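Just one protein chain is left out here, and the rest sit where they should.
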Amino acid sequence: MVEVAIWGSLRVATEGRATVEIEAGNLRELLDGLAEAYPDLRPQLRRGVTVAIDGRNFNDHWFEPIRPDSEVVLLPRIVGG
Amino acid sequence: MSQIHVTTKINGDETEFLCEPEDTLLDVLRDRLGLTGAKEGCGTGDCGACSVTVDDRLVCSCLMLGAEAEGREIATIEGMADGEVLHPLQRKFIEHAALQCGICTPGILVAAKSLLENNPDPSEEEARYWLAGNLCRCTGYDKIIRAVMDAAAEMRGEIANDPDDSLRRAS
Amino acid sequence: MALDKQAETAKRQFKVVGTRPNRPDGIDKVTGRARFGADAVAPGMLTGRVLRSPHAHARIVKIDASRAAALSGVKAVVTRADFPEPPAHVADVLDNCMAGAKALYDGHAVAAVAAVSPAVARRALKLIEVEYEVLAHVTDVDEAMQPGAPVLHEGRTDETVPEGFSGNVISRCEFGHGDIEAGLAKADRVVERSFRTAATHQGYIEPHACLAQMGPDGQADLWCCTQGHYMVRNTCAAILGMEVGQLRVTASEIGGGFGGKTTVFLEPVALMLSKKAGRPVKMVMSREEVLRASGPTASTSIDVRIGMTKDGRITAGDAVLRYQGGAYPGSPVGMGSMSAFAPYDLENVRTVGFDVVSNRPKQAAYRAPGAPMAAFAVESVIDELAKSLGLDPLDVRIRNAAVEGTKSSYGPTYPAIGAKATFEAAKAHPHWSAPLGENQGRGVACGFWFNFGGDTCVTLNVNLDGTVSVSEGNPDIGGSRASMSMMAAEELGIPYEQVRTIIADTGSLGQNEVTDGSRVTFAVGLATIEAARQAIRVMCARAAKIWGIDEDAVVWEDGAAKPAGPNAGQFPPMSLAEIAAVASNTGGPIAGHCEVNAEGAGVSFATHIVDTEVDPETGAVKILRYTVIQDAGKAVHPDYVEGQFQGGAVQGIGWALNEEYIYGEDGRLQNPGFLDYRVPVASDLPMIDTVILEIPNPGHPYGVRGVGETSIVPPLAAVANAVSAAAGVRLTDLPMSPPKVQAAIQAARG
Partner (left out) sequence: MRYEAPQSVDTAVALLAEAAGSAHVLAGGTDLLVRLRSGHIEPELVVDIKRIEGMRAIVEEDGGWRIGAGVPSAELGEHAGVRGAWPGVVEAAGLIGSTQIQGRATLAGNLCNASPAADSVPAMVAAGATARIAGPGGTRDVAVEDIPTGPGRTSLRPGEFVASIYLPAPAPRSGDAYLRFIPRTEMDIAVVGCGVALTLDEGGTCIAARVSLGAVAAKVLLVGKAAAALVGTAVDDTALAALSAACSEACSPIDDKRGTVAFRTHVAGVLAERAARIALSRAKG
């Protein structure tokens, strides 16, 4: 299981929990697992998220591996200028 | 609406063109003569990207009618280099990385050339005030001013042209 | 792509990277030959012009363009009715390019014409009759949030927004950890202040321009100035209902962007005009159009509360950020909220952000979108706390600096970062201890930015004479072609001059993310290096074939294939040029390419020091001295790294002092020109000193971090802290234009 940190305003979708546990070995499994376990997250997942895995940000790379002890933080989609 | 026939000299070449009465010199240069080095950044004389000289006087070509060019001598960025040989300002701009996007560069070079013709040994402050009408949004002006001052020094013969300049500056 | 595997020692000795060669496009750009957006021409070209709303908010009851269409020389008229129903992801983009049911801001496009000359196009616009039903409008962020404010869109508020706000509040976000109230209770001093920042514009000198040609077979070509021609292609194709492969977009040279050219404004309209007219259509915005109707940044209202102990430890940081991003959802408040406290190691931190719409042009990205305003508010309060407690503002920052292993204010734990290094370098810099005169003040502030990667393609061709051609898909906005050539030369072991990099059109390479997020040197550089390595593998294989030895027994060193050790056999090295010369004999042309989603960019930090002098009688502010200290990871071409530092700092100075969008009571922009939208001019500024720190990014083979955006984050606060010190009163409202500074001084001194 991977522990995923949920940002404050998104916790309404995770029954108030600041972290949730998802069975996932990579980014795609993580995103699918989140949508499955917490359907209320789906609108935000559709709007886009960035996932920080061990301090580095990933937007799209499905197969980025996630270890069970990886630090995983969900963030709103970040873009540049 | 009848077009106006104008005879002028551009970068030393006798040039004739027809223009509408309301065409600016910038319109004429860019759209009728294919001299697109001068840029239209604002159309109101506030950015200097369209700078040219008319009878050696620095002006914004967006604030002059094409018809007014009759009998005048106009110099644009396209006439600044002598064939393959760049003007010292052009060379120093490249060496000092005094351009990022490059859109303001032609206007600034024309203005800087005019500065050095009027004042071969400007102070940094004089250079900054002379060029205040040329907006650059990329560089913060630092490297532009350095390039102008370095070119001025070279043109005064104070610093020999150093082919290893880039190596020296890298160390 | 697993980038860690590529991470190499920071001790690597570079031959090309880190030097300052001349850029390949330099001569084109100093001779006027470089072709920018408005320099394009095509045979039979028409001029396209846009009719824009004079109202801040109005229902479009009827558009009658029949008289315009009948005018001699008019070849096409376009309104929203000409566009198909757009897919959801581009619906707002289309509505911004051409208004649908309502005009949502002063300058909103409502119709367009294509005509045989600019004069005819201008006359045609005057013949288009638009019947408006003028609606109440709102342009201020705080007013837009109030219940009862005129609402731009019904039903756009998402599930994150609590009850009690107007429909203009689109979403709410919250970040942080710990217990704010418990943290504040431990503080010896708590400062709470409210801040406001005006909307500013990127101010690129080149107005938007494009040349479109669309044939009856559905194939189209578009030439435009943009930060991302692949984005232009994908967006326009979606809006026009085209297949992506039918639209080829070529990026012209780009005259500045700073985030403002990461979306489309004219391009879909030009394509539609060309489709209807059957001729090429060129469109160029005037400066007035750029300011009224492209994408400035958000204006904001921010409340900050920070507690600090007597010895300078921050016990809690709390901020509420409200950003209006113009007429459509999408202000950068999320990134502002995430970045606000990012430089610090805090036990208790919370940021709450609100995305708000108002009757202003849809914001576009502007260099580190959202971050400078947040840093302005937070860094001002930290400065005030430090001074009121008698502490050195840099000591306070060092004391609270985020380091490797710190849980950041937005969630993730940091890997190796440079925040503390920039503070310490600032503290050690002679600028920090230089004497100041009367009416002078010094300010310091820190800034953070994420930096990005994203989809990237590079193809590297080894030519028969041993020169190398690199094709990449990101417009070169500040010297990146030089950087790519340098990285290819470094990897291949050949001189910089033997590599030429070009920007390919959308038909030549796969998808490329736009030139944004400080991503190009990082991501395109990474792909260039990988493409070079692939070419090296091919060249080693060719050498092995020639020598009749195993491929694994060949290594690449100093631009040549060599047998790997004595057991591989005795062969003289084969240079790149020698291998290239016989490529046809050994299997065919040699190339390397890389297509990658280069994620995992490294965050970066900067600390700026600035001295100002304030004229107490007039409120005029002079910038006396400025120093930028920033972590670049690895500076590939230090001239262009310094240039990014300096340019960002000066844009920030403009934002701090004089740049602002000024709206009248009528909701119309009062200052749509460079005369009254006051960007810094050369005589406003001193030299901008720079210090490049190099704390390698483990996610890049050379350690590169993005550098383009972080430099605009600290200046707003640094200048505010300096002006506040010089004026003897805290300034909290940007820009700090002379009337505001003079009034604050007068109020404080009585």
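Think of it as A, B and C in the order they're written, each chain with its own count starting at 1.
By definition in this document, a residue touches a chain if its C-beta (ideal position, glycine included) is under 8 Å from a C-beta of that chain, and two chains touch if they have at least 3 such contacts.
Keep in mind that this is a model prediction, so the values were computed, not measured.
K.L.:
Quick check: which displayed chains does the absent chain contact?
P.N.:
B, C
K.L.:
So which of C:R122, C:K310 or C:R749 would be touching the chain we can't see?
P.N.:
Only one of C:R122, C:K310 or C:R749 touches the chain omitted from view, namely C:R122.
K.L.:
Would you mind spotting which of C:Q219, C:T467, C:Q534 or C:S683 touches the chain that isn't drawn?
P.N.:
C:S683
K.L.:
For chain C, which residues touch the unseen chain?
P.N.:
Here the touching residues of chain C are 122, 288, 617-620, 657-658, 662, 670-671, 674-676, 678, 680-681, 683-684, 737-739, 742-743, 746.
K.L.:
Given the full complex, what residues of chain B touch the hidden partner chain?
P.N.:
1, 4, 21-22, 24, 43-46, 48, 51, 54, 57-60, 62-65, 67-68, 70, 111, 114-115, 129-134
We adopt the following convention: only the chains that are shown with their structure count from here on.
K.L.:
For the protein chains shown, what form does their contact graph take: line, ring, star, complete or other?
P.N.:
If you draw each chain as a dot and join those that touch, you get an open line.
K.L.:
How many angstrom lie between the CA centroids of chain A and chain B, rounded to a whole number?
P.N.:
Between these chains, centre-to-centre, one finds 54 Å.
K.L.:
Roughly how far is chain B from chain C, centre to centre by C-alpha average, rounded to an integer in Å?
P.N.:
28
K.L.:
Residues of chain B that contact two or more other chains, please.
P.N.:
Touching at least two other chains: none.
K.L.:
When you check chain C against every other chain, which residues touch at least two of them?
P.N.:
Correct list: 202, 258.
K.L.:
Can you list the residues on chain C that touch chain B in the complex?
P.N.:
Residues 18-23, 25-36, 38-39, 119, 202-207, 253-258, 284, 286-287, 477-479, 637-640, 642-643, 646-647, 649-651, 673-675, 679-683, 685, 687-688.
K.L.:
Which residues, counting only chain C, touch chain A once they are in their complex?
P.N.:
Within the complex, chain C touches chain A at residues 1-2, 158-160, 172-177, 202, 258-260, 262, 334-335, 338, 350, 352, 364-369, 410-415, 450-452, 454-455, 516-519, 597, 599-602, 699, 706, 709.
K.L.:
So in the complex, which bits of chain B are touching chain C?
P.N.:
Residues in contact with chain C: 20, 22, 30, 35-44, 46-47, 49, 76-78, 80-81, 86, 90-91, 93-97, 99-106, 109, 125, 127-129, 131-146, 166-167, 169-170.
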